[in-house]
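This is the structure I have questions about; it appears just below.
Every protein chain but one is kept in place in this view of the complex.
First chain written, first letter: the chains are A and B, and each begins at residue 1.
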Amino acid sequence: MEKSQRRQRAPIVEAIRVDKISGGTRLVQAIRIVLAVVYAALSLIPVLWIGMTAFKSRPDATAVPPKVFFKPTLEGFVSLLTDRAILLEARRQELLQHLDELPWYQRLMVQQGMEVTGPSQYVGRLKNSMIIAGVSTVAAVVLGLLAAYAFSRFPVPGKGDLLFFILSTRMLPPVVVTIPIFLMYRRLGLHDTHIGLILLYTVFNLSFSVWLMKGFLDEIPREYEEAALVDGYTRLQAFFKVVLPNSLSGLAATTVFCLIFAWNEYAFALMLTTDKARTAPPSITTMLGRGGIEWASIAAGSLGFLIPVVLVTFALRKYLLRGVTFGAIRQ
Amino acid sequence: MATIELRQVEKKFGELHAVKPMDLTVYDGEFVVLLGPSGCGKTTTLRMIAGLETVTGGQILLNGRDVTWEHPSRRDIAFVFQLFALYPHMSVWQNIAFPLQAQGVSRHEVRQRVAEVARLLEIEHLFRQRPRGLSMGDQQRVALARALVRRPAAFLMDEPLGALDADMRERMRGEIKRLHIDQHATTVYVTHDQVEAMAMGDRVVVMSEAVVQQVGTPAEVYYDPANLFVARFIGSPGMNLVPCRYLGGAVEVPGAGRVALSPVWDAALQRALGPACDVILGFRPEAARVAPEGPLFATVYASDMEGGYAMLHLSLGGEGGPVVHVRASRENRYPIGTPLRIDLDPEMVRFFDPRTERAIRREVGR
Partner (left out) sequence: MSNVEVQNITKRFGAVTALDGVSFSIRHGEFFVLLGPTGAGKTTTLRVIAGLERQDEGSVLFDGEPVDHLAPADRDVAFVFQQYSLYPTMTVYDNLAFPLRSPLRRVPEAEIRKRVVETAEKLHIAHLLQRKTANLSGGEMQRVAIGRALVREPRIFLMDEPLSNLDAKLREALRVELQHLQKTQQSTTLFVTHDQIEALTMADRIAVLDHGHIIQIGTPEDIYDRPATTFVAQLVGTPRINLLEATREDATLYVVGSTIHLPLPEAARRELPAAFLLGIRPEDVRVHCDGRFFGEIMLTEPLGVETILHIRSGEQKLLSIVPGMTGLCIGEGVRFDIAVERLHFFRHDGTRVVFS
């Protein structure tokens, strides 16, 4: 029955297409491509601009009109990742004389009239981000997969209501609950802890991951497991040997979506952490304040922040494409 | 009414040919069936005629007018889709009236014409219902009504019976054919089911791998297939095809025996292949019979009852030999392994060249 419904869907699309196809397609095609390229370029400009600004020196970063061609420098990165002290004139002269013996980042700063005193907090914040986003993503995906499998395969009592309830946790803007959660976390001693944010992000992602994974698992024919059951495997063995390898694309898609959420989350991170467990997003903005706006280091921070997500997405792109086109395993 | 003419029409997707250049004329009032396995290019051909697919090369003429680049809606052609394509949110009446309303026909006339086709297809009692609640057969009738109501120059049908169960398909097959006989509208019909093609078509166009293999009446494609593909594809089961050796006056089936040839066939094989050459012997299941003195030896591979008759599946030359199918009366059933001899009707044997896979033609009517 399910199959026949799916089959019925196609013809309506066909019927619509009858009215849509028209002649002179070459020119239309060309215009479409040009528009797509222009749009892609427009979308990429902000990213490109962040990338460029990250390698600009202070005067270049704030130059009016903006400089498109400039001499790249790592100043932005150095000031992002280090704490510095302003040099007194005497100390500066002394360092300048031994310039050749200093490490490269110190040289860069000395020329600016500053001295690197140690690594900045940003390094720790990035590390926090990685731990919190990583652990919560894994937790959300694993728990989501198991829940989704149960919803997809077993007659769970009140299945519809439960699924709706799970979805309903996403129905109000999270900011609304920041204050109650803040108070609750204070009471429970979860304030400014890794575990606190991990729990929060996991719960937030879970509803999403259950729904998404259920969609993917529904697409995997039951016959796969049933064949394994008849062939002499237990439900759990069938799950690991048959279901899991076939749901990789779904897992990849879910992982990336969960990771992006946990990685980018700002509001809770700002409210629920102060120092120990603070993640990168809120700390980038705090750089706005210190000693004037350091555009180069903000850009460097944003860039460094983007890269891990880009890498993960890139690594999983093969599965993602299959996942996004849903049902590809069905051929 | 209309004549449809394809001149060297082809379709390429990138480097891949979906349809290699083909010529075809569908005459006024004719029912032509495009037949072939999935992916053979039959549906693409139909969609090119409708204008749903652009052609890569060649011309399509409708009543002598070049419509190759005409918009589908200007071709005056009705298209019946495989899966009905009824609008689920409209009643049956609205569905049928829809194409007329799009043409701006007066309300009075719409009512009249809808009533007319509904009477023809006996679906008047369904007017107020939604398509979803209808049986598959009724849905298909409504789809046909929607095509008919426009009074188009020609009908194109893309496996309209594909989604129906076997019994319904058999009934609707007759209904559509009957409708065609009454209306005499030029029709191009696509199917992968050779039974449907044979039963319905005035002519059948057999396609495979983007190439037209044969165009002919049902009798022509059945009795004189142009090549091995058509021989196998037409008939259920298809023609038995047995590799053997031509030895002048007879062909030898390895391990099974020699079949003597009629002088006509002997001359034809001599001319086509020369003396002593490999050839493929073809015969329909009804062209063979079990006979104690028959020239070919075989053992029973399987045998079954197919309703009013039985089908014997025999390994020629014994176990492991090529399996051929022989139609027999129901009394003639044997256990697996039984040795038998079979005889062939000399009028019903055909021969194919194994290198070209083409049929060898004999001189007829002398």
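Basically, contacts are C-beta pairs under 8 Å (C-beta built on N, C-alpha and C of every residue); 3 or more make two chains touch, one makes a residue touch a chain.
Note that the structure is predicted; figures quoted are calculated from it, not measured.
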Touch assignment to the omitted chain, from B:Gly174, B:Gly248 or B:Pro346, lands on B:Gly174
Full-complex touch with the removed chain, picking from B:Ile234, B:Leu296, B:Leu316 or B:Ile342, is B:Ile234
Given B:Met90, B:Val105, B:Leu120 or B:Ala199, the residue that touches the chain left out of view is B:Ala199
Note that chain A touches the absent chain at residues 221, 223-224, 226-234, 237, 242, 245-246, 329-331
Listed in rising order, the chain B residues that touch the chain left out are 37-38, 165-167, 170, 173-174, 177-178, 181, 192-195, 198-200, 218-219, 222-223, 232-238, 284-286, 301-302, 304-309, 311, 313, 323, 325, 327, 330, 336
